[in-house]
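The complex appears here without one of its protein chains, the remainder shown in place.
Should a chain be cited, it is by its letter among A and B, assigned in written order, with residues numbered from 1 in that chain.
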Amino acid sequence: MGEIKAMTGNTAAAVGAALSRPDVIAAYPITPQSSVVEYLSDLVHNGSIASTLVATESEHSAMSVLQGVASAGGRAFTATSSQGLAFMYEPYYQMSTMRLPMVMALVTREMISPCTVWGGQQDAMSVRDAGWIQLYAENNQEIMDMIIQGYLLSEHKDVLMPVNVCYDGFYLSHLVERVDIPEQSKVDAFLPAVSFDHVVLDPLRPMAVDSLTSGEVLMRYRMSHLEAMQKTLDVLEEVDEKFYAAFGRKYGGAIEEYRCEDAEFVILTIGAMTGTARDAVDYCRDNGTKVGLIKLRYTRPFPQQRLIKALAGKKGFAVIEKSVCYGWNTGPMYVETRSAVSETLSGLSHFSAIGGLGGADISLNHMISVIDTLQASLNTPGQKQTLWLVKE
Amino acid sequence: MNYIQTLRTAKDVVTPGMSACQGCGAELILRRVLQLAGQNTIVCVPPGCLGGSGVVGWDYQTGMEIPVHIPLLTNTASYLSGVSRMYQRKGRGDVNIVCVAGDGATADGGFQSLSGAAERNEKILYICYDNEGYMNTGFQRSSTTTLGSHTSTTPLGSVISGKEQQQKYLPLIMSMHNLSYCATASPSHMADMVAKIEKGLAWSKEGFAYIHMFSPCPTGWLYDIDQGIQIARKAVQSNFFPLWEMENRKYRMTYDNKKPISIADFVKDIGKFRDLSEQDLAAIQSMVDDRYEKLKKLSSEADCNE
Partner (left out) sequence: MSERKHISPIGQEGLYVLDTASWRTHRPVMDKNTCVECGICLSYCPVNSIIFNDENKYEITYNYCKGCGICAVECPKKSISMVAEGGEDHG
């Protein structure tokens, strides 16, 4: 066991990054991410880590610098939120389509307008089809652990994709929890030095990177990217096991099931709200309601098979989200979950619940209301109205 | 070795057959820069005439014998910052980190990242070939397009004719980033251009080096394809494109223009200036005179390269 410390989610992310020995850290400040990079800047300026720090003039350039780093064979780290991510989108997309590994802490935050700087998951959800692996942490320990795991996954020869470790702005980024810090030597053993060389800018091995490409050839790159994304579903489970063997903590891979075995119906959650949902499930169980919880840890790749299994034999589900899907009048992961279980959907009662936008709270009562509403609708299968978790 | 001896022995690392137009100034610039940079070089060519000319390759083939990448229009300098930082980390600071970018990728969409990298003094040689517009997408205006120019977004209309604004003078803006080296160059003055590329490469090992190059474009500017060097020469002789450099924070005119020709003489065979009004012509002349005076005041000495 390593050292135990109380720290914020942002510090946990920074420590996780530092333990992963990135060659270059490049970033631009934005709320609620800023303290991640401030912490790392201290470490670099005090000589505690050997990384190079590039304080860029924008998030667009932060991602671009790191693209240069990765295409020269380096390990890269950054962190951002919301508008920073939106500004970064152009090189963000190219990072994944160049199949360059890196880890980025995405401290999730609502998108404007109206003007807001508080929590939500709309930023991360809005870029779900940009070719990145996206995973969500529930607590500060998981943030630190997943940044370390993220590098192993990202640089895996069958994966070779950048990874977003998403966690809730303010709810995790600024709140202090107990964290068990892995020992550097153990992290070094778990995470070897960079070895990817499928693409490299080096005069000793000249090649064109991103030559102009015809549609027929481009489609092969996309096919391969999509195949690798599917392959990632296996690799992430292996990485989870490997991490467990090294550090004694296990997260369940793409999803975590909580009190699901004998459950009649389940609620699905993403990120920090899961803690409240666990309490709600426990409370309702105490009152005789057979409800379970699925924590969606990875959204890209989407764990379709695991969800089919987890939802087999259940009578209904509700997906609780801190983001919206404009075309569907629901949350985005609700759409994907119903799509994943489309073969058995007709027998299920299901709906989308939306809350926590712009930093609003998702309370225990909200969680209980979702469970109650779902339970009340179990006898009439089909989609129910979207439930907005606003103040009663 | 004089500059011609240098050029005749320096290997060309770019594909011999690229799709730049006949008489293209940018092709000349690209080949000269990379001939002088040599094999131990990583180059970025962002979208633009050169990025689209096949020099980054096609499908599984490459357009160069050195590593080449087409970054985004908007991020060349920051992308290369990352490459450069990694080469410093690897202890291979001898590798030339170079880009050859158009004025759109430099002065407009890419300006933020360029300014950021320059301010951070990243070890890069940044070459801008300024052909005064977005030529690869069909000759649209850019911020370096001259007043009165016809472009496809500043056409000759019954109400408005040509570009309504003066050009942005980027090289001086760049020099104020406390660069290691900053210069202007014109292919007409090849000895000067070769000397500046060599200096730029050397200075890029210390920090950010920037060279703004005049890049005549027969297709967008509408002049005869054999006239590119003549036009570039007149640009210098008219002070439309003054040649200077900044090294160790000292400015120096590298072509002392004792008897400038008029702007009217410079523009007369260039189609994009076909319908320049008298007022426009006077405004350009006055801007050019004013700029030249400022540059002369900045310069400590008039010591020419040729």
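Assume contacts are C-beta pairs under 8 Å (C-beta built on N, C-alpha and C of every residue); 3 or more make two chains touch, one makes a residue touch a chain.
Keep in mind the model is a prediction, meaning the values are calculated, not measured.
Chemist: Taking the whole complex into account, name the chains on display that the unshown chain touches.
Modeler: Counting the whole assembly, the omitted chain is in touch with A, B.
Chemist: Touching the absent chain in the whole complex: find that residue among B:Gln61, B:Asn178 or B:Ser286.
Modeler: B:Gln61
Chemist: Among A:Val176, A:Met223 or A:Leu364, choose the residue that contacts the chain missing from this document, as touch is defined above.
Modeler: Here the residue in touch with the unshown chain is A:Met223.
Chemist: Which candidate, A:Ala26, A:Val54, A:Met88 or A:Ala208, sits in contact with the chain we can't see?
Modeler: Spelled out, the listed residue whose C-beta touches the missing chain is A:Ala208.
Chemist: For the chain left out of this view, which of B:Thr137, B:Gln227 or B:Asn257 touches it?
Modeler: Missing-chain contact among the listed residues: B:Gln227.
Chemist: Looking beyond the chains shown, say which of B:Leu114, B:Met190, B:Ala209 or B:Val236 touches the absent one.
Modeler: Of these options, the touching residue for the absent chain is B:Met190.
Chemist: In terms of residues, what is the contact footprint of the unshown chain on subunit A?
Modeler: So the residues of subunit A touching the missing chain come out as 97-100, 160, 198-199, 206-211, 213, 217-218, 220-221, 223-224, 228.
Chemist: Provide the residue numbers of subunit B that touch the chain removed from this figure.
Modeler: 3-5, 7-9, 12, 15-20, 22-25, 27-28, 31, 35, 54, 56-65, 187, 190, 225-230
The working rule: only the chains that are shown with their structure count from here on.
Chemist: Centroid from C-alpha atoms only, then distance subunit A to subunit B, rounded to Å. What do you get?
Modeler: From the centre of subunit A to the centre of subunit B is 43 Å.
Chemist: Considering the complex alone, what residue numbers of subunit A touch subunit B?
Modeler: Answer in residue numbers: 23-24, 26, 52, 54-58, 60-62, 64-74, 76, 90-91, 94, 200-203, 205-214, 217.
Chemist: Using the touch rule from the top, collect the residues of subunit B that touch subunit A in their complex.
Modeler: Listed in rising order, the residues of subunit B that touch subunit A are 39-42, 52, 54, 56-72, 74-75, 78-90, 95, 112-113, 115-117, 119-120.
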